[in-house]
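Shown here: the complex without one of its protein chains, the others still in place.
A and B label the chains in the order they appear, each numbered from 1.
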Amino acid sequence: VSWRSSLPPSERPGERRTAEMKKLYGKDAAKIQGMEAAMQLTFDRNCDKKQPKYWPVIPLNL
Amino acid sequence: MLRWSSRSPRHWHEFVNHEVCVTAGDQQRFEGRVFTVDPVSASVVLVSVQENECPSVRVILGHAVTDVQILRRGTEETERQMKSVFLPDRAQDLSA
Partner (left out) sequence: SPRFLALCPTSVPSSSSSSSDEEEQRLRAELRERFLRTLLLMTGKRVRFDMHEHVRVHARFGASDIDVLNLQVSDLETPLGVQREALLRCQDVIACSFEV
């Protein structure tokens, strides 16, 4: 997505996230965002493949 | 008193490398050296290195933390030792 895109920010979640990361982590934003993306990808892939169910079924800490 | 989870990175960072006692949940207590506090979840990562034993790592979830007290302050040596647990070959990458 180009920075020149005419879409309002709410329709560019990836770009907004990058801006948020920049504000939180400054010059280390890209590194942290990369590590987080890898972690989330592993989580999503494992969940797709293994279809884990919540345990316990009812939350303990309501 | 601010809740632990609403503290700032600066506040959490003050605990890094020191031996602490974390009180959590139903009055459970955990002791160890602070490797980090996750700025997203406020979870505390403690490391214990005992002679002739594997180092053990404990993550205490931020929502459960009610109090953190410093017991003994760390040194450069404890910081180096702790980093080597997480980054055996590239400990220097995490230097502040």
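Operating definition for what follows: contacts are C-beta pairs under 8 Å (C-beta built on N, C-alpha and C of every residue); 3 or more make two chains touch, one makes a residue touch a chain.
What you see is a predicted model, and the numbers here were worked out from it, not measured in a lab.
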{"item": "For the chain not depicted, the shown chains it touches", "value": "A, B"}
{"item": "Chain not shown, touching residues in chain B", "value": "8-10, 12-13, 16, 24-26, 28, 30, 35-41, 43, 45, 54-64, 85-87, 94, 96"}
{"item": "Absent-chain interface as seen on chain A, which is shown", "value": "16-17, 20, 23-29, 31-32, 35-36, 39-40, 42-43, 46-47, 50-56, 59-61"}
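As a convention for this text, only the chains that are shown with their structure count from here on.
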{"item": "CA centroid of chain A to CA centroid of chain B, Å", "value": "25"}
